[in-house]
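For this depiction, one protein chain was excluded, whereas all remaining protein chains were kept in their positions.
After this line comes subunit A, so read on.
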Amino acid sequence: MDENAARARFTRSLKEFWMAYSSQKQAVAGLLILLLVVAVAFLAPYISPYDPNYLGDTLMEAPGRQHLLGTDGMGRDVFSMILHGTRVSLLVGVISALLSGMIGTLVGGISGFFGGTVDAVISEIIDIFLMLPTFFLILIIVAMFGSSMLNVMIVIGLTSWPGNARLMRAQALSLRERTFVIGAKVIGESRGSILFRYIIPNGIFPVIANTTMQVASAILTEAGLSFLGLGDPNVVSWGRLIYDGRAYLTSAWWISTFAGMAIVVTVMGFYLIGDGLNRVLNPKLRDERQ
């Protein structure tokens, strides 16, 4: 019976959450963009008119009926390449943001909940990390250790967690004073168990909103790396298309232009969702809803 009550309460709060979220036009727009992007990523091979690696006979053909967004300098269909590039961007963005979210949650949770010296040391490390120009760190590591997609994802994840850690730490600091946490302590639950059962589940929401935003910045980072020629050479990515198209900027403007537009739309989708979540979760911002 207790379980049923808990479930009902969960459903109710989920409903409330959705009401608050869906009342924001921007946030709904972001969700629609995300759905579109995910659909494209899954369906890329079925909806692409050409194989993205197929070298056609017409080089640098302008956008038209044959090739919706034209062809590149080697005769490949730009539209098909952009559709396939969705997979790379989404994969890199989501995996590295998840990694960063997990590390951030753990580090921040431990720091805020344990307090004392642990907290002092970890906070200092977080502050230092927040000051580093991470893009260059990623750049150097990728340049030295190879630019496979896996490397890129891991490096982005490992360098972008401090923001999440700071959010989680603040949550843990306030949660550990709450009655239910103190109660669990009195009963004799271990600190690790309290951390995972009470602190993290109750404090994770701001981290989720921030992680959504980080998908966006990870996509931008990957694009930046590819633009510098440091992307995974074996995959078609949007950044790489911009990089390739740069050489043809005056003769075939469509290569870089459309690839960049794909980035802008996708990244904006994640920012809109992240902002929407933040507004729902943060009562202070709720009044600013438009």
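Rule of thumb we're sticking to: a contact is a pair of C-beta atoms (placed from the backbone, for glycine too) under 8 Å apart; a residue touches a chain by one contact, two chains touch by 3 or more; residues count from 1.
The rule is simple: contacts and distances are computed from a predicted model.
UniProt records the chain missing from this view under the protein name "ABC transporter permease", selected from "4Fe-4S ferredoxin", "Cytochrome c oxidase subunit 2", "ABC transporter permease" or "Nitrile hydratase subunit beta". Shown as candidates are A:141, A:156, A:218 or A:277; the residue that touches the absent chain is A:141.
Among A:4, A:234 or A:250, only A:250 touches the chain left out of the display.
Here one chain is not drawn; of A:28, A:103, A:158 or A:228, the residue touching it is A:228.
Within the complete assembly, A:220 is the residue of A:122, A:152, A:165 or A:220 that touches the hidden chain. Touching residues on subunit A toward the chain that is not drawn are 26, 124, 127-128, 130-137, 139-141, 143-145, 216, 220, 223-224, 227-230, 239, 242, 246, 249-250, 253, 256-257, 260, 263-265, 267-268, 271-272, 285, 287-288, 290.
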